[in-house]
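Apart from one protein chain that is not included, each protein chain of the complex appears where it belongs.
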Amino acid sequence: MRYEAPETLEAATALLAAEMGIARVLAGGTDLLVQMKTDMVDPALVVDLKRIGEMRTITKAVDGFHIGAAVSGAELKEQVELKQHWPGLVEAANLIGSTQIQGRATLGGNLCNASPAADSIPALIAANATVSIFGPKGRRQLAVEDVVLAPRKTALDKGEFVVSFHIPLRAKGMGDAYLRFIPRTEMDIAVVGAGIGLKTDPSGVITAARIGLGAVASRPLHVKAAGDALVGSKLDKAAVDKMVDAVRAACKPIDDKRGTIEFRIKVAGVIAARAAAIAYDRART
Amino acid sequence: MAKHHVSFTINGDPTEILCETHATLLDVLRDELELTGTKEGCSTGDCGACSVTVDGRLVCSCLMLGVEANGKAIGTVEGLAKGDKLHVLQEKFLEHHALQCGICTPGFLVASKALLEKNPDPTETEVRYWLAGNLCRCTGYDKIVRAVMDAATVMRGA
Partner (left out) sequence: MQETVKKLTPEPEYKIIGTRPQRPDGVDKVTGRARFGADHNLPGQLTGLVLRSPHPHANIRSIDVSAAMALPGVKAIVTRDDFKDQGSEFVPAGEMLINYRDVVRNVMARERALYEGHAVAAVAALSPSIAKAALKLIKVDYEILPHVLDVDEAMAPGAPILHPGMITAGMDPAPKRESNVAKRVEFALGDVAKGFAAADVIVERHFETKSVHQGYIEPHACLATVAEDGQADIWVSTQGHWIVRAHCARLLGMDISKIRVTATEIGGGFGGKTVVYLEPLALALSRKAGKPVKMTMSRDEVFRATGPTSGAKMRIKIGATKDGRIVACDGELKYLAGAFQGSPVAPGCMCAFAPYDVDHVKIVGYDVVSNRPKVAAYRAPGGPISGYAVESVIDELASKLKLDPIAFRLKNAARQGTKAAYGPKFGPVGLVESLQAAQSHDHWKAPLKVNQGRGIAAGFWFNIGGETTVSIALNEDGTLVLMAGTPDIGGLRASLCMMAAEELGIGMDAIRVTIADTQSLGYNFLTGGSRSTFSSGMGVVEASRSIVKQVCERAAKLWELPTDAIEYVDGSVRPAGANAGKHPPMTLKQVAAMAGKTGGPIVGSSSINAHGAAPSFGVHLCDVEVDPETGRTTIIRYTVIQDAGRAIHPAYVEGQYQGGAVQGIGWALNEEYVYGTDGKLQNAGFLDYRIPVASDLPMIDTVIVEVPNPAHPYGVRGIGETPIVPPMGAIANAITHATGLRFQSLPMSPPKVLAAIDAARAVGDVNFKLKVA
């Protein structure tokens, strides 16, 4: 196995594109090293992206936040402004693993590991995030919900990697939240996860809503119908029930060691409703 | 297999090693440097026994390649005591009998130190969540949490 730590996007792409064997990018390594240890992958090349400046910085611009894909969860948590704008997203990112994992794990890694249960993805969907991808053909943007295609499979082509996330600024009347269900209080992979981003008008009526779900299908979902169910409401019971129905209808989970199909479908609705209540509160304050 | 020349500091001391690409920081600490205070409980980031700090950040040394440590400042349990003076956390772990077998203790100490540097006055809940990545199978955590809370009080000078 070869290890490279390039300092530019171009150099990283060149290395990845030229490798004939299995190449992996390394950011926080909290998934990659486990996969290597358990013989799930035996890469010929590992490209450490942490020396590339753009990937390690968070900037706030007029169009929103640009979060480097290799920024760790612990660093993200310390960004007071980001937390004020998108508390749900920061909370989701901070649910990935333990304090120790937070010291290394990144948003880019959580996305590109392409697990249906990744905590940050539903929250990124709720926040309407896009990703900036760099590759042999240059840069392109993709909506976050379009990156993961299936377990361990992304829309990235050979030589491509995610450089940063773009998240719009939170306007007045917007709020987000992410909740997940796990059997313990920490250290588990989400059995279901729900991220909600809401926009309300001054009277409290929801004018837009985005709902992302994790661990209920072969990839994280953006459930448009669920968000639409809330629009026009003040999060009254009827609207929430409709949203919950839409959430459950979108779930196509599996039975596994972490939960049953019935449980996931049921609890996805419960968690989404609870997250919506938090997001609504945040939108109104 | 090509080895990498890696230099870093461990508990303040400059250190240079030759490191295989796939070796983790934990492998480097235990096998190359014979700093066996850092323990291996799972090697998949689930138990926290291998906790160290890297540039002040708490991480699992099993989930970091040795080559990534180049230029970093590594902190391990061996760096807690200064000369013959134990760190307050070490004293409090002894005073509260916060260990039984002791295999998880180095990880808990390193993690607790990182907590108190960031949050000198944590609530019990904050201590419990911060330490959720450190598994202990002997104590039920009760006395560990008490020791950390008490150490925090002493370190605040309260």
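A and B are the chain letters, set down in written order, and residue numbers restart from 1 in every chain.
Convention: a residue touches a chain if its C-beta (ideal position, glycine included) is under 8 Å from a C-beta of that chain, and two chains touch if they have at least 3 such contacts.
The structure displayed is predicted, hence computed values, not measured ones.
Touch with the chain that is not drawn comes from one residue among B:L99, B:L116 or B:A152, which is B:L99.
Touch with the chain omitted from the figure is made, among A:E54, A:D188, A:D228 or A:D245, by A:D188. Although one chain is not displayed, chain B still touches it through residues 1, 20, 22, 30, 34-44, 46-47, 49, 76-78, 80-81, 86, 90, 93-97, 99-106, 109, 124-125, 127-129, 131-146.
Where chain A meets the chain that is not shown, the touching residues are 38, 181, 183-189, 191, 256-260, 262-263, 266-267, 270-271.
By definition in this document, only the chains that are shown with their structure count from here on.
Centre to centre, using the average C-alpha position, chain A and chain B are separated by 29 Å.
Of all residues in chain B, those touching chain A in their complex are 4, 21-22, 24, 43-46, 48, 51, 54, 57-60, 62-65, 67-68, 111, 114-115, 129-134. For chain A in complex with chain B, the touching residues are 1-3, 5, 26, 28-30, 33-34, 36-38, 46, 48, 50, 72, 74, 97-101, 103-104, 185-187.
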